[in-house]
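One protein chain is absent from this view; the other protein chains keep their places.
Showing chain A:
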Amino acid sequence: MGGDKIKKDKRQKREDYRAAMRSQEGISELPRKKFYRQRAHANPFSDHQLIYPPHPDQMDWSSLYPDYVVDDEPQDQHTPAPETPSDQQDLAPLRPKRISKDVEVADIGCGFGGLLIALGPTMPETLILGLEIRVSVTQFVEDRIKALRAQDQDTKLYRNVGVLRANTMKFLPNFFRKGQLAKVFICFPDPHFKTRKHKQRIVSTTLNAEYAYVLRPGGVVYTITDVPDLHEWMVQHLDAHPSFERVSEAEQEADPCVAIMRTETEEGKKVERHKGQKYVALFKRLEDPAW
């Protein structure tokens, strides 16, 4: 009753706030997190109302990275091979606007986008994509990127970061082609403490095959967590996969991304406040064995 009313008001407020954030173009005020909170867990097995391309070639990146859109007439370049039958069939439907680069860095479960925002300026020539399954959190990152881009009109920063709502456990290959990525970040994933929820963990022997698929040989999977057992779990499972090899401690600490991952992620900061530990492990994608 009373509580219900308050709840409704709160929801209304959130909606109003978010609608206002979206309606104004060129707004440079950063969004406030409290209007975008969402339960920390999502079931990766359920059929969410997700939007994803049936094939990576049909992915429209132009709205995420508008500064990289190329104006050309690529319609004929990519038409399927000539042996393809009758032209009445629309095998390659509308081809989206092309962008000049491919996304090469993915932050799986980017949360509120701390890592994205920190990585963006350090690798300005690389397109970085955050993937997040929770709707409101994704919206927050969208609004955050929009605001940052508006603030940095002169420096042109943050033009290379984008965010998408996606369930990567199911649909990673719908977004990325084989070997497209150079780096994959898995930062403070849901630990799924209960044994029967382990199947929902983002790292598993079978799922690692998909990370290996989207990563090019030499590419790196970055993992960090504050849960020692999850750390062990991720190390065990990635170690067990023949396509990955753990990066040495020395090489790991020399990687500038590791420092950013430790300090700039939202969870990283939270763990800092709680004086918790952080466990880092990096894995290099090996060449596929001869076949």
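Just so it is clear, a residue touches a chain if its C-beta (ideal position, glycine included) is under 8 Å from a C-beta of that chain, and two chains touch if they have at least 3 such contacts; residues count from 1.
FYI, contacts and distances are computed from a predicted model.
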Record-based protein name (UniProt) of the chain missing from this complex, from "RAB6A-GEF complex partner protein 2", "Rab GDP dissociation inhibitor", "SAC3/GANP/Nin1/mts3/eIF-3 p25 family-domain-containing protein" or "Transfer RNA methyltransferase 82": "Transfer RNA methyltransferase 82"
Contact residue for the chain not shown (choose from A:29, A:60, A:229 or A:249): A:229
Residue in contact with the excluded chain [from A:9, A:29, A:60 or A:288]: A:288
Touch criterion as defined above, residue of A:115, A:187 or A:212 at the omitted chain: A:212
Residue touching the undisplayed chain, where the options are A:101, A:156 or A:199: A:199
Those residues of chain A which, in the complete complex, touch the missing chain: 44-49, 54-56, 80-81, 83-86, 89, 91, 135, 169-171, 173-174, 178, 191, 193-196, 198-199, 201, 203-210, 212-213, 226-230, 233, 236-237, 240-243, 270, 274-277, 288-289, 291
